[in-house]
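Partial complex: the chains shown occupy the same locations as in the complete assembly.
Should a chain be cited, it is by its letter among A and B, assigned in written order, with residues numbered from 1 in that chain.
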Amino acid sequence: MNERLFRAARLLAMCLPLCAPVAAAAAGEVDSGDTAWMLTATALVLLMTIPGLSLFYAGMVRSKNALSVMMQCFAITCLVSVLWAVYGYSLAFGDGGELQAILGSLEKSFLVGVDGIAPGGYRIPETVFIMFQLSFAVITPALIVGAFAERMKFSAMLWFVGLWLTLVYVPVAHWVWGGGWLGAFGVLDFAGGTVVHVNAGVAGLVTALVLGKRRGYPATPMMPHNMVFTLVGAGMLWVGWFGFNAGSALAADGIAGRAVLVTQLATAVAALVWMIVEWLDHGKPSALGIASGAVAGLVAITPASGYVGALGALVIGGSAALACFYAVTRAKPAFGYDDALDCFGVHGVGGIVGALAMGVFVVKSLGGVGLPDGVPIGWQVAKQVMGVAVTIIYDGLFTFLILKGIDGTIGLRVTDEQETAGLDIALHDERGYNL
Amino acid sequence: MKFVVAVIKPFKLHDVREALSRIGLQGLTVSEVKGFGRQKGHAELYRGTEYRLDLLPKIKIEAALDDDRVEQAIEAIGQAAHTGEVGDGKIFVLPLEQSVRIRTDETGKAAL
């Protein structure tokens, strides 16, 4: 039995009387409304990766590397899609039998026998469920591009993503959402705070450390080459995130409505807080600042989006902006690692804030949907800490091993000449602009 | 003949061009350049990292002139480009040995 879905269903039945009539209807049948929304949500999450994220990132690198980050996002999208069909989905969401706590099975590899309804009592075709989950599996490694931008070999990147998806993303997704031990233990993660953002953020930090700094960092100026692209990408991420968070309800119901509302609130507050802090700190608010704050808010509300209310959204958004602001502007320079586009500083830190704060704001008295029967708030927070800690340790370790393995064989980094020339021309024989 | 090179503030281009037209100059060539000098640049800030840009956007004007126009031209440019603030720019005068109009093959003064 799929624990994530079960839990969500349980919470729903407990806490949202409004949705009861919906949930009661026609179990085991596909519902066209839910399916319509999940098809849309899937398209929105794909919009987040390409073009959204690729544009967000492309604008922040130097013009000589703009295509390389977009190419990485495209290649990741393609590679992960195929691996997901071949074994990823089955290992993450298939029935693992005796080993269910640890991993799914290969019974649905190559998408055999997925013509029925989605598992877990949801009223959408399994094909749609697979696609929605695929879109998450795609964006998670794509986020890591922000950490290793401007210096990683393209071939090494492909190996890294393939291995990381298999050894890190698939098991963690299974543990939390696919019926594995973290979900069974009671860790809550509505739309991917730990599975997606902490996971990507920590992998990004490790990658940045193992790969080392870009040539000339931080002495040479490495300004974003096209901030308009970055802002447009941020806008697309925001819009697409509605699919990410409200789609995680796996239905077009009151939970989805709640998710979309708290997502908007948390994002807006986070953007404003970042803007204000920057204004106080530096004397002027910046466009990259407000966009960064928005992304930090989107990240932090993700694990909480179906569970908390307006108050939770405001606090989570605000504190995520503060935490990410200081991570990016103070901690990064202080420690001196080169997380080029702040994959860890925004996704890692924001994801941790959201995953933990959610344990508090899920309670009814703070506007949330309420905790499962009998779970005290402290205990839920402890579970959330557990979920985050496990992800950090497991992810950190395996990311490190994978990178070392690749480095020892084909090598991780481009040559100095290639880096100086820019990856676009050096690795892809193309240039972004011929004006 | 002389080859006059002037580096000015970008927003003064319009005024300088008008001033040169007024003294009868019929042609000039303009490029976008970056200047490094006494004027200090603006700081830019991206996610907490400050980049001080000491290369500032400037406009370079090149004009080939007959010798007896040089004084006038220097004065015209100097007045039109003047703000009194640091960074107003420079005028350089180089000797020019020959000049050809491609369309007509005219040379020398006739080609300016």
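Going forward, contacts are C-beta pairs under 8 Å (C-beta built on N, C-alpha and C of every residue); 3 or more make two chains touch, one makes a residue touch a chain.
For clarity, every value in this text was computed on a predicted model and none was experimentally measured.
Undergrad: Written as a formula, what is the chain make-up of the whole complex?
TA: Per the file, total copies of each protein chain kind: A x3, B x3.
One rule holds for everything that comes next: only the chains that are shown with their structure count from here on.
Undergrad: Using Cα averages as centroids, what's the distance between subunit A and subunit B in whole Å?
TA: So the centre of subunit A lies 52 Å away from the centre of subunit B.
Undergrad: Under the definition above, what is the set of subunit B residues touching subunit A in their complex?
TA: Subunit B reaches subunit A through residues 44-49, 51, 53.
Undergrad: State the interface residues of subunit A toward subunit B in the complex, per the touch definition above.
TA: Going through subunit A, the ones touching subunit B are 218, 221, 223-224, 282, 284, 286, 288-289, 292, 325, 328-330, 332-333, 342.
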